[in-house]
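Yeah, one chain of the complex is gone here, protein chain that is, but the others are all in their spots.
The letters A, B and C name the chains in turn, as written, and every chain counts its residues from 1.
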Amino acid sequence: MSDAPVVDVTGVALRRPNALILRDVDLRVECGEALGLFGANGSGKTTLLRILATLVRPTEGAGTVLGAPIGTPHAESVRPRIGLIGHEAALYPNLTLDENLALVSSLCIRPAMTASAALAAVGLGGAGRRRAAHCSNGMRRRAEFARMLVTQPDLLLLDEAHVGLDPEASGIVQHLVGEVVARGGGAVVVSHERERVARIVARSVVLSDGRIEPAPR
Amino acid sequence: MTKRTVEIGAFGAMIIAFAVGLAVPPDAVQGDLQRIMYVHVPSAWLAYLAFGITMIGSVVYLATGNLRWDRLAGASAEVGVVFTGLALATGLIWGKPVWGVWWTWDARLVLTAAMFFVYLAYLALRRGVDGADRRAKRSAVFGIVAALQIPVVHFSVVWWRGLHQPPTVLRPDNPQIDPPLLFALLMAVFAFTLAYAALVRRRMALATAEDSLTDAPRPDEQVAGAAVSAPQIGGGRR
Amino acid sequence: MSDWGWVAFAYTIVYGVLIGYVASLVVRTRRVRSEAARR
Partner (left out) sequence: MIHHVLVLIRSQLRNEARAGEVATIIIPFGAVALLVIPLAIGIDTDLLARIGPGLFWVVVLLFGVIVTHRQSASVDRPQRDMLTLLGVDPAARFAATTIASTLLLLVFELAVGAITIVLYDPDLTGWGWLAVILPLVAAGLAMIGTLAASLTSGLGGRSALAPLLVAPIAIPILLGAAQATEGLRVGAGILRWVLVLAVVDVLLMLAGVLTARPLEES
């Protein structure tokens, strides 16, 4: 991939009825960089991630994500290269983990791994026939990580990455981020666990008052 | 034409139409009950016009993304539901003494009732959605779906009840209505249409004010997260 | 009810509803304006 930054947005503002979510966000993620994003509850981290994922159009601001200008139809073409894990798992509750992952890999243009191999890699090889509704939160998170192994995104967006994870599973986060960085992609990791995040990202910023500030050391 | 001119004109025309409607001689067949037609026919006409304008506003909004058209669609629907309701109510009131029943399963009645409920659903949808852009998109989609369906509703209802006597006014070669009565009817249609225009303008202005209240920037605006501060218990800030 | 009674009934409803609707528009506009002024 080229050396253009993975994320390069300036002046991003988002207004919702009765609230200004983001005021003036400047954010740059270089190729091969992982960025930690902190912020108090309700400061707009999730919304910012959804803007970077091209799922939300900002009210103001410009820039590019994976080279595509945000807020234009052109941005749709890079969507398959973006991986987003939100706080709720994107799983069909009545399908098994196997079936959920198989769905992803059959919709994916170029799956990097089979569904069962990905599940085995995150330690869910024995739970593939269990329905998502019957899995614990931590297991569902692991299944989401398996999805990232299948889709191999160039921009990895992790929301509340460490919630509900045991130490082994946080190793998976480290692996995923390391992999995307090694590929020359970028990652934005939202978390409240600053110590754990510090180990996997090169740089951290804080979202506060609708702006991005450098993280205090 | 300024807003004021339209409003004053509408007010004046309504008063004239009211007076003319009561002053013209009674109809040869229907007697004084004919006077109900001077409010019923224009209301029914506006029910259709308002729906047409809502459809146009929805289509142009989706094509251009200009919120003005969405406000036109919404305003026209709200004013339209008022006139559709009036058309139904006056139809019932006319039907009771003439036919002996409030309601009959006449094709036009059923169609008007269906439109009334489509309007109500449209307005309920608008009320349910927060945010001008989101509301505009969703209601425009419903406005277009409804507009596509209305002709089908029309034909299916007409076929269902069999064809009815066509309107008697619009045949200049064979006027079946006395000139003074025709004048009263046309005056009423004119006055009601002007009133519709004035009301839609008012409603659009109100919509603009409401949107700027909820969506526009404010000097003391709170940014998301400002509402959340360090907790008072549990050792405070980490 | 006489014919004129029915006519009066219909006219009362039509003009009553229209006046009521105009009044509601005026009230709503006022409320929004005062809300905007308070900010």
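Going forward, a residue touches a chain if its C-beta (ideal position, glycine included) is under 8 Å from a C-beta of that chain, and two chains touch if they have at least 3 such contacts.
Everything numeric in this text was worked out from a predicted model, so none of it was measured.
Colleague: Could you tell me which of the visible chains the hidden chain touches?
Modeller: In the entire complex, chains touched by the missing one are A, B.
Colleague: For the chain left off this view, which of B:144, B:182 or B:205 is in contact with it?
Modeller: The single option touching the absent chain is B:144.
Colleague: Specify the residue from the set A:21, A:51, A:68 or A:104 that touches the hidden chain.
Modeller: Answering carefully, the residue with contact to the hidden chain is A:104.
Colleague: In the complete assembly, which of A:17, A:86, A:123 or A:184 touches the absent chain?
Modeller: Reading the full complex, the residue touching the unseen chain is A:86.
Colleague: Hey, which of A:7, A:37, A:53 or A:173 is the one touching the hidden chain?
Modeller: The single option touching the absent chain is A:53.
Colleague: On chain A, what residues meet the omitted chain?
Modeller: 50, 53, 55, 57, 76, 79-80, 82-84, 86, 88-95, 99, 103-104, 106-109, 131, 147, 151
Colleague: Quickly run down the residues of chain B that touch the omitted chain.
Modeller: So the residues of chain B touching the missing chain come out as 62, 114-115, 117-118, 120-121, 124-125, 128-129, 133-134, 137-138, 140-142, 144-146, 148-149, 152-153, 155-157, 159-160.
Methods note: only the chains that are shown with their structure count from here on.
Colleague: Once you find the CA centre of chain A and the CA centre of chain B, what distance in Å lies between them?
Modeller: So the centroids are 47 Å from each other.
Colleague: Find the geometric centre of each of chain A and chain C from their Cα atoms only, then give the gap between the two centres in Å, rounded to an integer.
Modeller: So the centre of chain A lies 54 Å away from the centre of chain C.
Colleague: Touching chain B in the complex: which residues of chain C?
Modeller: Listed in rising order, the residues of chain C that touch chain B are 1, 3-4, 6-7, 9-11, 13-15, 17-18, 21-22, 25, 28-29, 32-33, 35-36, 39.
Colleague: Which residues of chain A touch chain B once you look at their complex with the stated criterion?
Modeller: 15-23, 39-44, 47, 207-210
Colleague: How about chain B: which of its residues touch chain C in the complex?
Modeller: So the residues of chain B in touch with chain C come to 14, 18, 31-33, 35-36, 39-40, 43, 79, 82, 85-86, 89-90, 93-94, 96-97, 195, 199, 202-203, 205-206, 209-210, 212-213, 218, 220.
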